[in-house]
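Only one protein chain is missing; all other protein chains are in place.
For clarity, chains are labelled A, B and C in written order, and residue numbers in each chain start from 1.
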Amino acid sequence: MTMLATLLTATPLVATSLAATPLGGALLAATPPSDATAPLWLTLIKVFTVFGITMTLVPMLVLAERRVSAWMQYRVGPNRVGPGGSLQPLADLVKMLFKEELRPDGVPPFIFTAAPAIAAICALSMMAVVPFGGTLEVGGRSIPMVVADTDIGVLVVLALSSIGVYGITLGGWASNSKYSLLGGLRSSAQMISYELSLGISLLGVLVVSGNFESGSFRLSDVIEYQATTGIWNALRLPLGFVLFTIAAFAETNRLPFDLPEAEPELVGGYHTEYSSMRFGLFFLGEYAAMVAGSSVIVCLFLGGWHCPWLTTEVTVGWTGALLQMSVFLAKVLAFLFFFIHVRWTLPRLRYDQLMTLGWKWMLPLSLLNLLWAGAHAALGWF
Amino acid sequence: MLSERTAFLVFSAIALIGAANVVTRKNPVHAALWLVGSFLGVAGLFLTLGAGLLGAIQVMVYAGAIMVLFLFVILLLNLDVTEGDGLSFARGASFLAAIATLALVALPFAQSRELRAAATPDHAAPDASAGNVADLLFTRYALPFEVVSLLLLIAMVGAIHLARRPRRDESV
Amino acid sequence: MNLVAALLLALPLTMAAVIGLLHRRLTTKQAGVLAFAMTATCFGLAVAAFTHLRGLPVDERFVEATFWRWIELGGADGGAVDGAATRLALDVGVWLDPLSVTWALFVTGVGSLIFLYSISYMAHEQGGARYFAYLCLFLFSMLTLVLGSNLVLTFLGWEGVGLCSYLLIGFEYGKETAAQAGRKAFLLNRIGDIGFLIGMFWTWKLFGTLGHGEMKPLMAGALAAGAVIPPLLALSYFVGACGKSAQLPLFVWLPDAMAGPTPVSALIHAATMVTAGVYLLCRLSPLFAAAAWALDVVAWTGAATALFAGLIALRQRDIKRVLAYSTVSQLGYMFLACGLGAFASGAFHVVTHAFFKALLFLGSGAVIHALHGEQDLWKMGGLKHHLPKTAFAMRIGAFALAGIAPFAGFFSKDEILGVAFAQAYAGDRSRWVLWGMGVLTAALTAFYTARMITLCFDGESRLDPHAHAHPHEAPPAMAIPLQILAVLSLAGGIALGFEALHWMPLHHWLEPVLAPAPDLQLSSALTWGLMTLAFLIAVLAWRIGAKWYSGDFAAARAAELSLPRLARVLAGRFFVDEIYGGLIVRPLRFCAELALEFDQRVVDGLFRGIGTAAVLLGTAVRIVQNGVIHSYAFWVLAGTVTLLAVALS
Partner (left out) sequence: MVPQAWYLIVSALLFGLGIVGFVTRRNSLVMFMSVELMLNAANLVFVAGARDHFPARGTACALFVIAVAAAEVAVGLAMVLALFRLKKSVQADDVRELRA
């Protein structure tokens, strides 16, 4: 009975949460001043492509994390379900769906439920502005290979990551538990601190890529610039690249910045009290955030879908689009591997070290990076 | 697919319902969350007005930074939320005055024929894209810009000073 | 010449600034030596200017040195439109001509002697350096007055000497009398200054210029037509001159001004400053000559002043007051001369008077110095035994003042009386009265001078034996100026003019500047006769005075008091001060008190009422500030709603 009840309550919730994500993307795509010529069916196709790929990537990532960690720690890892343990994520999902839906006494039900949804939605929605390819010219139509081709794309990323904090903070607060609360608070502080560096090092990219001159914050413009010049921004702004990556790690609560969920201190941090699919959503959100973060980094610093030996003449038509998408996916996967690798390599920072790093090192350095970018743009370097 | 009018109605409903709940919720955390909702609604209204940049900034700064700060403080204070609701004379009178203001402000708008008429936008005017706004900020509004940055600096110094925990030897 | 002219003004000013700024660092002696060196240099410069002018043809004896444009108002076209000037252009510059150079010569010459004298006179005074700073400033002002190239500069100097005399009279500002005397001098001079100012405005309106050089040809010609305006214009200047030169009715400040240090009296109130009025009359002589009945006013005022002051001097006990009234009286002579049209004779008397009056003041200063500040003639006597040199020098000065030949004063005074007689003899009857007044005054002068000298130096000593056991002669620095001035008092008259012998170098020297005197030559016999008469009268009066006071002092004093009413009137100086007090000061004071009452009760009450109202209002409104934020918000809101309602309705 409990199992059924759980299913009955959890499934619609998860369903609505997941449905909200493409809706958000559609909304973004539809709002002015974006190009209104894109018909709804095209947008929907794009939404579900991106959503599908992301949602496929997440379980793969979970598996990869476990396998990679096992490999790094010289053990085997999950290898029972499916060939080479490839169906393990599915098994996990089933387990989560059927676990008991626990809700501690005295928590505000709506916020408690909404918190993981916020986390997941924000992470997934970020993908809406990430271009996964160039412009596809087909049937007399030029289709930008991005869900929401809005000229404030970068800002949308930042805005969504800002909102994403709420998921964790509220989850911590609503759990009515001191460990959760502490986790949530740590998360707030951490995100506020690192969001500054994130934003400022991102500004550097926009400066060197000439976005301020055109007045558009499209990620595709950044990629276009890197593609036409043939030089990735990571070379132009090595410092900015490093800073942005570190900040992205912090934003996704990954080691070495996983203080909000530091197990030895806070049991499970903000999701101590969560179970079943609510926990699953947090889980999903975290990995989706990893995917989104990697994608953004790839777009901003690593050339996006651009590959040095694939000229624009080659990448035309359907094959070209697929080629670009593959390149992009490869880069993202490589970076995700880096994410996982770092997690199992570095120790966790202490809280005061975290703050010192954020405010005393990252912030000044990101300002320095901005200065460097300004000089870069003003003096017309490569 | 999603007409501007629909978007307007949806977003203003979000904004207003959020605001109404801010005012009426007893629990300050709930009020804060409703405020986030209201902010998001206003951000949506900015989008429908063609000010996407501002919408994004609204979400980033207001809904992100400011509200997180709010929540942070609220959580830090860990308030036991009980608010007495005895309505004093001043508060009752203020309520009435607020309604009067509302009426006074809203009525002329609602009655204004020009404002109700469908607008004819001037397409030659520079749109609210980041480049144009930046041009304005660094030319026409350079002085206010500097003043505001100074204000922010002062506020930062003041806030740090105020919020700093007094050192042991300073405390009374 | 430009350099000389510039230095004449720049040196005293610089020195005043230097001494003034350093007056706490400099000793009296250092300051005095500096100041004296400066004055002597100025005298040298004046001599240089004099020789330069001498070298020029008679008709071109003037030099205008312009330093910079000072004030420029109105259009550039200049000149007068419809009789009204549209432009005022004033330069800072120096106008050197025989008249100004004459004044500059005796101002710097006598001045340097007085500076020298002051060094040792002030040696023991407090704040001597400050004193010398004032002296330098005074010299600067006097030279500006005399040398300034236009009337405004002259007025600047005019005010400057007024200021300096205020500062110097009130030098010992701790003393109530000194402070009051300074104030009195300042205020009475203001009355005269109003006349001067009105005159300047009017002059500018009529001529469109105030420059000495430009005005001169305009004055006689342009004014010849009018019958009312020239005399009124002249009279307004005359009012100014009256104030500065202590004529009736503005003379009361001068005797009080003796409260300053004695060298100051010599410098300011005898030899130089008071002659500024005469200088003004001479400078504007063409105007006065064209203004017929104004000259009569000048003449009568001068004669009346001379007689009046002479009468008062008869009964003064304070040695400096006797000299002060004699100064007023002699100034009356000068004005009489000017009023008779004989400006050159007036100038002549100014010069000789500068010599002998400076001598007398400095001599009296030596006496006072020897007696440690005693100024009462009745407590002196027999001092010639203690101060033989001073007594000798003073006697020469006294003879000059009394008009005894061949001392300087005789020639100049006799010349004035001669002019009056000549005009009377030519048929103008009223001139007989003027002549009679002059002669009477001359007799009085001889009498009170003899009285002063006798009381001071002759007879038995009435000194307080404890206070002044052994009065001793002044130090050389004080004696040398006395000796030089004694020589000048002796020879200055005969050297500058002896009418009977037609030896009149000063007159010829001044001729191109001054309006020509009425040409009335008396016969040689008549001239000699008048001279003899004047001489006899002076000697007789002197003899009577000397005889009267050299004998039994008690009897003399009894005789002075024997006519109680007259004695009281004279001793009380005709009660002029008291009359002024009753007629002017008391009503003014009453008005002032009325105004004060009004101010304190009505005006202050009004403001206090406003203040009290504000306080009351604040007390009432304070209730609103209850510390509750919501209530503040409510009030803000209420205000906004009201404004909105007003704006939108």
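The rule is short, and it goes like this: contacts are C-beta pairs under 8 Å (C-beta built on N, C-alpha and C of every residue); 3 or more make two chains touch, one makes a residue touch a chain.
Computed from a predicted structure; not experimentally measured.
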| item | value |
| --- | --- |
| Chains on display which the left-out chain touches in the complete complex | B, C |
| Missing-chain contacts mapped onto chain B | 4-5, 8, 12, 15-16, 19-20, 22-23, 28, 31-32, 35, 38-39, 42, 45-46, 48-51, 53-54, 57-58, 61-62, 65-66, 69-70, 73-74, 76-77, 79, 83-84, 87, 90-91, 94-95, 97-99, 101-102, 105-106, 109-110, 112, 115-122, 125-129, 132-133, 135-137, 140-141, 144-145, 148-149, 151-152, 154-156, 158-163, 165 |
| Contact set of chain C toward the excluded chain (per top definition) | 622-623, 625-630, 633-634, 637 |
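What we mean here is this: only the chains that are shown with their structure count from here on.
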| item | value |
| --- | --- |
| Averaged-CA centre spacing for the pair chain C and chain B, given as whole angstrom | 83 |
| Averaged-CA centre spacing for the pair chain C and chain A, given as whole angstrom | 102 |
| Chain B contact footprint on chain A (complex, rising order) | 26-27, 30-33, 40, 108, 111, 150-152, 155-156, 158-160, 162-163, 165-166, 169-170, 173, 181, 184-185, 188-189, 191-192, 195, 199, 211-217 |
| Footprint of chain A on chain B - complex, ascending | 1-2, 4, 7, 29-30, 33, 36, 44, 47-48, 50, 52-53, 55-57, 59-60, 63-65, 67-69, 71-72, 75-76, 127, 129-132, 134 |
